[in-house]
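Working notes, beginning with the structure itself.
One protein chain omitted, others in place.
Letters A, B and C mark the chains as written, and numbering starts fresh at 1 in each.
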Amino acid sequence: MKIYMDHAATTPVDPKVIDAMKPFFSEKYGNASSLHQWGREAKEALEESRAKVAKFLGVKPSEIVFTSGGTESNNMVLKGTAFYALKKGKHIITTAIEHPSVISTANWLKSQGFDVTFLPVDKEGFVSAEELENSIRDDTILVSVMAANNEIGTIEPIEELGKIAHEHDVPFHTDAVQAFGKIPLNLENVDFLSASSHKIYGPKGVGLALLREGTKVEALLNGGGHEGKMRSGTENVAGIVGFAKAVELAEKDMQKEGERQAKLQACLIEGLSEITDSWLNGPRQNRLPNNINFSFKYIEGESLILRLDEKGIAASTGSACSSHELRPSHVLTAIGLTPEEAHGSLRLTLGKQNDEKQVDYVLENVKKVVSELRELSPLAKEVKPIDDKCFG
Amino acid sequence: MKIYMDHAATTPVDPKVIDAMKPFFSEKYGNASSLHQWGREAKEALEESRAKVAKFLGVKPSEIVFTSGGTESNNMVLKGTAFYALKKGKHIITTAIEHPSVISTANWLKSQGFDVTFLPVDKEGFVSAEELENSIRDDTILVSVMAANNEIGTIEPIEELGKIAHEHDVPFHTDAVQAFGKIPLNLENVDFLSASSHKIYGPKGVGLALLREGTKVEALLNGGGHEGKMRSGTENVAGIVGFAKAVELAEKDMQKEGERQAKLQACLIEGLSEITDSWLNGPRQNRLPNNINFSFKYIEGESLILRLDEKGIAASTGSACSSHELRPSHVLTAIGLTPEEAHGSLRLTLGKQNDEKQVDYVLENVKKVVSELRELSPLAKEVKPIDDKCFG
Amino acid sequence: MYTDKVIEHFRNPRNYGKMENPDGFGRVGNPTCGDVMELYIKVEKDNEGNEIIKDVSFLTYGCAAAIATSSVLTGMIKGKELKGALKVKDTDIAKELGGLPPVKMHCSLLATKALKAAVDDYRNH
Partner (left out) sequence: MYTDKVIEHFRNPRNYGKMENPDGFGRVGNPTCGDVMELYIKVEKDNEGNEIIKDVSFLTYGCAAAIATSSVLTGMIKGKELKGALKVKDTDIAKELGGLPPVKMHCSLLATKALKAAVDDYRNH
């Protein structure tokens, strides 16, 4: 059995998306800036895609800038705001649980003389509105809070947080890479938003930045003036068409698929809770329907992932051993886990292909593997294995 | 007849490249950072691609950083060097005929307090070694000269220019987007190089930056630390695999295809020279084999392109009317053309599919269309049409 | 970017060519900017003494929009009374063409300027 449960890392490209992209490789291959028919054809596809995505978000097409992915969008919004606002102020507010593409960018800006506040979160990963309010200063130029966390699935109250930012005339950015296309988003108080195609069954290497009309940012990629001068570089037409198709599919499936995944999620949470000395990380309410994150004491995540991999199961962990920096997940430590507890974490993220049978198989094997690794572990006490099935 | 002669703008994706990419959409769709088999499979494909491209350039795989395209690579090298060298110096040398992704980036750096020298070029578009030598200062942190010009095909003496930069301990960057995969490159004195996939029959949205070992640049995209920490963002595996395949094909075809295109080029140059009051822009020697750039007096380029488009011919122009900025080509004005002369320019750039029959058709129709537009033009004098064929 | 009507006029411009002995001649624009328009008119008075544009022709150096606006303008004013022709606004021309891209709106302005110059020339004779 091969079971992919790492959809927060990336998703397969939907066959319908591939079909949509195909003509743009070898037939309609024009550069969207060219005057001739090949160019006009590409331009048309580009603008249709933009309109589609804008409609989904309920914004104007001219507010959508296509990028190479969520990382670029985050870099663009943070650096673009910082460089634009250079004279206005040097204070940026974000949170302790952002994706590295926000945190590292904020840290880079710090190295350039900016001042960054990383808001703490509570033990379920929620940012507090009060804390935000107290952190805003006269020289604050941006508040950036993710729409939903990629590790523990916490859905942040961006409506409320955005409102506070706006009450202080500070623009509000949300990294919606994990939320986009998965849950409804209220963008009333959102000035900037980042999203990525490969998290919603679109191709890798494509993303978008929503830059609301009237907002002020500098471009990160200078050049030929593409994308309304906000993002130069020959447009990845096939990729963008694929992304737009993925958005279209997500729009159609979102509610149904969200409910279906929430059921599988509940079952996984219930099943894994039966394991001794384990717990769910992140909230039970206001949680992405596809995210399950558990800590298992006495074992280390990389071992867990690789033992599950042997069984054909793809999952992820917040253990240091799995990261580039050899530090355990900053998200898990931000919600109060010790490094040891963070090392023993498992993230399962559901997708369209996952079903009840797979959930049973995963439950069975996580239990087995946790037991096996605990047998090897000098930290473990006696633990009795449990193997009740959830479905059938 | 449909004839695409705008390969400097972009190329169709080679069917072999599409075949190479295919498995990475819906089967081998893993995130190259993931520990499990899907991730390892992606990582392997990524590293094989890196090795292939590195071999072609004669560099180490670890020196190759994949990006979203030529524009990003140019931004990365220029800004990355500038921000790294902040304390060392603030002077950058480039040329007046660079691609907008270099010129605009240099201008942006100027707005940030850097000092930029734009070297002039001679009437064929060549940068002078002496001029470069005279421009280098104690605080010069980078010299950036393109390997070949995208508008007029001039191949710059990067070996010699790089040597001068190195004699003064200044790192040397070359934007090789148009030269890469088309002509042999001597990288002995090159520290940084930019290339783009969609100019060599690979997919759009992928490129590379060569960052030689020991060179010092800051990353432009901060985040998860991908690409040896130099370029964060989930790797576009399918795109990168496609790019590497395109490089492989280019390596195999380069010499033969270059010679074949040079013949077609000679014929086009000869044929177009028969038109009264016209001339070739750029040099006859040391010119990309696929580039033809002519100026026709009394007519304007957008009209020319659109009339050719009616005949099924895709070409480009340096006229203001075709650009975002409504200014005529900075390259054509840099080699001494008046704005009027620049408006009347036509660029034909050859590719693998073009053949002798197409060249004849293009010659015939350019002549016809130039005549027609001159009949409409208040600037034109009597012009007699010419319609000798070159082949057959 | 262009409407079908623009493209149609660009492909098949009406009333182009130099006119021998025009009653009025106007030349506007600048080759440096990429647009030059020449307009030629022949004017005759009808029975009631109204000045009628009997014939009109143009020569245009410029982009597709410049050629199309010239062409469509000649069609709009040929056979019309001079006074009425002078009331044609740049936006009327753009409308007649089904619209013009924002960056090309100056072309329609150029066409009305050319007409005005030709009429001025006629009046000053």
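Throughout what follows, contacts are C-beta pairs under 8 Å (C-beta built on N, C-alpha and C of every residue); 3 or more make two chains touch, one makes a residue touch a chain.
Computed from a predicted structure; not experimentally measured.
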**Asked** Considering the whole complex, which of A:Pro12, A:Gly30, A:Gly271 or A:Pro328 touches the chain not shown?
**Response** A:Pro328
**Request:** Out of A:Thr94, A:Ser303 or A:Ser316, point to the residue that touches the absent chain in the complete complex.
**Result:** A:Ser303
**Message:** Of the residues A:Pro15, A:Gly58, A:Gly228 or A:Pro339, I need the one that contacts the missing chain.
**Reply:** A:Pro339
**Asked** Residues on subunit A that touch the omitted chain in the whole complex?
**Response** 298-300, 302-303, 306-307, 310, 319-321, 326, 328, 338-340, 343, 375-380
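Note that only the chains that are shown with their structure count from here on.
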**Complete:** Distance between the CA centroids of subunit B and subunit C (whole Å) is 41
**Complete:** Rounded to the nearest Å, the gap separating the Cα centres of subunit A and subunit C is 57
**Fill in**
Touching at least 2 other chains, the residues of subunit C are none
**Of all residues in subunit B, the ones touching two or more other chains** = 302, 306
